[in-house]
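Showing just some of the chains, left in place.
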């Protein structure tokens, strides 16, 4: 009925941990029917990137939390979106966010707020995790979905002595997948809603 | 084709200034075709309030900024939504926010972040202002739409020596109306998208 929904995952990763989280978000999006997702590392700010993001229904922003906020690598990308803001080029797209850090809390919420503020400047609709928290009782476990208890976006934690082949742990990756799936669903719903209006107006 | 869209404006006002902003948000929502809006002061936490909010497609949260964050009157309401969170009763509704304070900046962004974090815990989709900023050049004016330069939600400023019959100024009320209209449009789009899926699945 409608063209495929596309979900772009625009992320920076320093050590590979956030890249694994990004992959999980993309997998989650792709698992929603009729959805194509694509990973966009923001290391190269070239036309292919900007064209890809312009064509996407949803952009999920991802970055490590370094010193309490998004990485410089991510911020370089965010800053380069100023011309897009000038023409409100991403207005009404879906946005969401995720971040990984070494410590349990790690000021990751500050990073997610930065991402939500960026999306707000672009006039994007912010989709959050939509999950209850896990690991918050004596019967809970670090293997619970949303074990860290975040809502604005997906959080992950990677031990300082574990490489990206070991961290973030499976529960954090499952949480990232849940975010991707939810973003895709909302993007599809908004697309159908736009089509239905057009049909009614025809 | 579908039932009416309902937009609830759940707000606290101490001096009447935020109430004027709330009224403008409700007017803006109502000006969208097929949309009914209703003002819900959160002073009485009774069944009528909870039933009204449960039935709404969108809830716009509003509060003065007092000492840098939402008023105690608003926070009392926010805290009382914990049982709604426990059953994810507002999941997938649309949310947005607005705030008024006496000073130009006034830490109002902190209040909007608090509202966005509240909405995120409820799994609501956050809709922002979607406007460029005004009043940011020598040809700009305090009469510009979005004169204060906010994006996450609508801001208003009321002089300390002006009652609610004079403040917030018309441009701030127009900004609030724009937020209400946008929230209603997105809620309608999401509703149509849900219906279209149901039709396709039938």
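Going in written order, the chains are labelled A and B, and every chain counts its residues from 1.
Rule of thumb we're sticking to: a residue touches a chain if its C-beta (ideal position, glycine included) is under 8 Å from a C-beta of that chain, and two chains touch if they have at least 3 such contacts.
Since the model is a prediction, treat every value here as computed from it, not as a measurement.
Student: How many copies of the chain make up the whole complex, given that 2 are shown?
Tutor: Copies in the complete complex: 4.
We take it that only the chains that are shown with their structure count from here on.
Student: Between chain A and chain B, tell me the centre distance in angstrom, where each centre is the average of that chain's C-alpha atoms.
Tutor: 25
Student: For the complex, give me every residue of chain B touching chain A.
Tutor: So the residues of chain B touching chain A come out as 1, 88, 91-92, 109, 113, 116-117, 119-121, 123-132, 151-152, 186, 188-197, 200.
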